[in-house]
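This report concerns only the one structure given below.
Note that one protein chain is taken out, while the other chains of the complex remain in position.
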Amino acid sequence: MVQAKRRSVIKLAGSAAAVASTGMAGILASGRTPAYAQQKTVHWLRWVDFVPASDTLLRKELVPEAEKELGMKINLETVNGNDLQPRATAAIQSGAGPDLIQAFNNNTYIYANSVVDLSDLVEDLAKREGGLYKYCRSLCSDGKMFMSMPWAVIGAMISYRKSWFEEVGFNAFPKTWQEYHDAGKKLKAKGRPIGQTLGHTFGDAPTFTYPYMWSWGGKEVEADGKTVAVNSKETLESIKFMTSFWKDACDEGGLAWDDTNNNRAFLSQTISATLNGASIYIEASRKPDQYQTEKGKPMKDDILHSPLPAGPTGQFGMHLMQSDMLMKYSKNQDAAKEFLKWIHTEKNYEKWFISQKGYSTPCQAKWEEHKQWTEDPVMAPFKIAAKLGQAPGYAGLPNGKAAEALTKYIITDMYAKAVQGMAPEESVKWAEGELKKIYSA
Amino acid sequence: MTATAVHDVAAGRRPAVRLRKLEDERWLALALLSPTAVLLGLFIAYPFVEGVLLALSDARVGDPGHFVGLANFAKLWDDNIFWTSVWNTFWYTGVTTVFKLGLGLWLAMLLNRHFRGKALVRAFILLPFIIPTVLSTFAWKWMFDPTFSVINWTLFNLGFITQRINWLGDPSLAMSSIIVVNIWRGVPFFAISLLAGLQTISPELNEAAAIDGARPWARFWLITWPLLLPVTMVVMLFSVIQTFADFQLVYVMTGGGPANATHLFATYAYQIGIGTGLLSQGAAVSLAMFPFLFVIVVIQLLYIRRVEVR
Partner (left out) sequence: MIEGALWRRWMFYNIPLILFVFVLLFPFYWMIVTSFRPDGELYRPWNAVNYMPFWTNKPTFEHFRYLFEETDFGRWMVNTMFIAVTSTLISLFCGVLAGYALARLNFPFAGSLGTMIFITYLVPQTLLFIPLAEIIRNFHLGDTPWSLILTYPTFLIPFCTWLMMGYFKAIPKELEECARIDGASRWKAMLYIIIPIAVPGILSSGIIAFTLSWNEFIYALVFLSSPQEKTVAVGVTSELIRGDVFFWGSLMAGALLGSVPVAIVYSFFVEHYVSGLTGSVKG
C-alpha cells in the first residue's frame, strides 16, 4: 500500500517536471534528503556484449559522458546473458536491485507486472527516427504500454562459406529448404555439413526452429492466443523434412550445442554454414591471420550472410531482441528515464551502433540508411533483420504464455525429439500436449 | 563472549549467578544452541515457510498470486518432463553413488600403505573436489565438445572408435557424460574420507586374521568392511544429499537438454521458476524433491544407527 502511494507521488512529480527528484515530491518519494545532485545513481544491468569493444565504449566513454552531462552516477553492470533472468527475478521478488535491466526477446512479458510504462520515451524516439519496426513493437509493447525500451536486434542470419557452396554448384545461396537440403547433402558428403543446434540454448536454437516452422505454415497457436494449433499437416511436414535434412545435411553433433559451439565449429572449418549472429564473421575479421581457409587465405573473405531459406508459406526470421526494462521498484525512475533518453539520442547511440559493426540492428527504420551498412557488403543483409522478424507466439501475441513456451524449448524439443528417432506424429502430439498445458492455464 | 565477560566483571556479584545457571545442562544447552538457532531460523526456517507458501500459490514473477492449494502439484503429476527429471535424478544419484563408493574405496585402499610421495599424491588427488564446480565443468564441456573433443581424439588414435562420439548430443550419452563428471568430482572426497576410516582399523586385526589363514578377500569382507561401515554410511549420506540436489553441473553442461534428457529436480525447478517466471511451479518442483530426499535420508540414518549400535 505504502509503495503504491509512493509510486503515484513519483508519477505526479514525473509528469510535472523532470527535476522532480530535487523538488519536495522527490524528497518524499525517495524518503531521504538529496544532499548532492550526485546522489542520483542509476544501476544498469546488461549482458556481457559479444563485441568487447562495445562494452569498453560504454564503460570508458559513454557512461562517463552521461555522468558528466546528466549529473548522476551510472553504475553499469555486465553479466553473462544466461544469468540475466535469475538476477531480474530475485530483484523483482525482493523489491530492490538494478534500475534498468536488459531483457531478451519476449521476456518482457514475463516481467510485465514489475516494469514502468515507457510509452512516451519510445513513441517519441520512434517518431524522430522513422518509426519502430513491427517486430520490435510487438515484443516490447502489449498494445497498452511499452514494457521496455527497444535497444537493438541481434540479427540471426546464416553464415556460410562462399567457396564451399560454389564447389558443390551453388553460386548463390539456396533459396528454398529443398535447395538448402540438396546443397547440405553434397557438402556433408565432403565432410562439410551444415551446423545447427537443437539444444537448450536461448539464442541459436529458437531463432532457427520457430522461423523454420512458420515457413512451412506451422504455428503454435491461433490468433486468439488460446487455441493450440501446432498439430497440423504443415507442422508434420516440417518435422518429416527436418529429420531427413538433419540426417543428410547437418552435423549430428548439434543436438547439444549451445550458442558458442557453432561459432567454434565454423571457425575451425568443420561446418559449411550455420545460423548465427554476425559474431563468426566479426571474430574472423578481427584475427585474419589466425582464421584461415584450407587454401591459406583469410577466412573472413570467404564468409557471406543470408536469411533462412523459404518454405511453402514464405521466408521468416526470428532474432534476438534486446530491450531495457525500467523496474517499478526503482527509486530513481526519473534519473533512469533521463539516462535512457540521453543514450538513445542519435549522437550517443550512433557511437555504440558503429562499435557493433553491424552485429546489432537498431529498431528504428531510419538506421537502415546509415553509412555503416555500405561499409561492409558482407554485413549488409543484417540491415533489414529487424524488419523481417516475426515474434514467437505467432499467430497470437508474443505474451507471457508464448514466452513460457519459448523458455521451455517446446518447439525446439519437438524437432529434437523427432531427429532423435521419435515418430514425427508422436513428437508433434507431445508438443501439442505441452502447449495446451500452457495456453489453457 | 568478551562482551559478556566485561559485563560480568562490571556487575560484580552477578557472574556467579550466571555461571551457576550454565551449570544446569538445560541452560547451557540453550546457550550453546542459540547462535545456530538464530542463524538457521532466520535464513532457513523463514525462507522455507515462504517457499512452501509459494508452492501453494499461483505466484509469478512480480505477482504474489493467490492460494491455490495443491494445484501446482496436481499439474506436476501430469507433467512428463517432471517425471523424466524424477527418474533422471534417481538414476544420476544411484549410479554416481555406487561408482563413487566403489572407486573411492579402491583408491583409499591403494593409498593406505606407505610409499614415496604419499602426502603429495594425497593432496593432489583432492584437486577435483576443490576446484569450483562451475569452472571444472566448463573444462569438461570443452573436453566433450563434439568438434574439439580430446577424448574422441584419444579414442580414435588408440583405435577404439572410427568416428566421433557425440558425448553431449545423444540423450543417453549426455546423461552418462554428466555422471562421469560427477564421479570424477566425488571420488576424491570418498577416497580421503574412507582412508580416514581405514586408518582407524588396527593392522593387527588383519595380521591376526592372515595368520589364521584368511584370504585377502575374506579379510576385507569380515574385518575391513564392517569396521568401515559407519564412516561409509556418513560419507554416502552427504554425497547422496549433494548429488540429489545437484544443479551447477547439469546447468553448465547441457542446461537440461537435449530435449530434457538430462533435467534433474534442481535444473527443472530453475528452468520453470526463473526461466519462465512461474515461481510457484518452480517452488513446487523444488519442494517435490524434499519427500524423496527425506525418505532416502531417513533410511540411511536408521541404517547408520543400527550399524552404530552393533
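Before moving on, here are some points about what is shown:
The chains carry the letters A and B, assigned in the order they are written, with residues numbered from 1 in each.
Methods note: a residue touches a chain if its C-beta (ideal position, glycine included) is under 8 Å from a C-beta of that chain, and two chains touch if they have at least 3 such contacts.
Note that the structure is a prediction, hence the values are computed from the model and not measured.
Residue-wise, the contact with the chain that is not shown comes from B:A266, picked out of B:I179, B:I223, B:M253 or B:A266.
For the options A:Q102, A:S238, A:S279 or A:Q364, the residue in contact with the chain missing from this view is A:S279.
Among A:S141, A:T235, A:T270 or A:Q420, the one in contact with the hidden chain is A:T270. Only one residue in the set B:A74, B:V98, B:V134 or B:I299 touches the chain that does not appear here, and it is B:V134.
Against the chain not displayed here, chain B makes contact via residues 19, 22-23, 25-26, 28-30, 32-33, 35-36, 39-40, 42-48, 50-51, 54-55, 103, 106-107, 110-111, 113, 115, 119, 121-136, 138-140, 142-143, 147-150, 152-154, 156, 164, 184, 187-188, 192-193, 195-197, 199-200, 230-231, 234, 238, 241, 245, 247-248, 265-266, 269-270, 273, 279, 282-283, 286-287, 289-290, 293-294, 297, 301, 308. With the whole complex as reference, residues 43, 45, 47-50, 52, 75, 77-81, 83, 86-87, 89-91, 93-98, 203-204, 258-260, 262-265, 267-270, 276-277, 279, 283, 287, 289-291 of chain A touch the missing chain.
Keep this in mind: only the chains that are shown with their structure count from here on.
One finds 37 Å separating the Cα centroids of chain A and chain B. On the side of chain B, the complex with chain A involves touching residues 60-63, 75, 78-79, 81, 145-148, 164, 166-171, 174, 254-260, 270-279. Remark: chain A residues 85-86, 88-89, 92-93, 110-114, 198-201, 251-258, 261, 264-265, 268, 270, 328, 400, 403-404, 407-409, 413, 416-417, 420, 434, 437 touch chain B in the complex.
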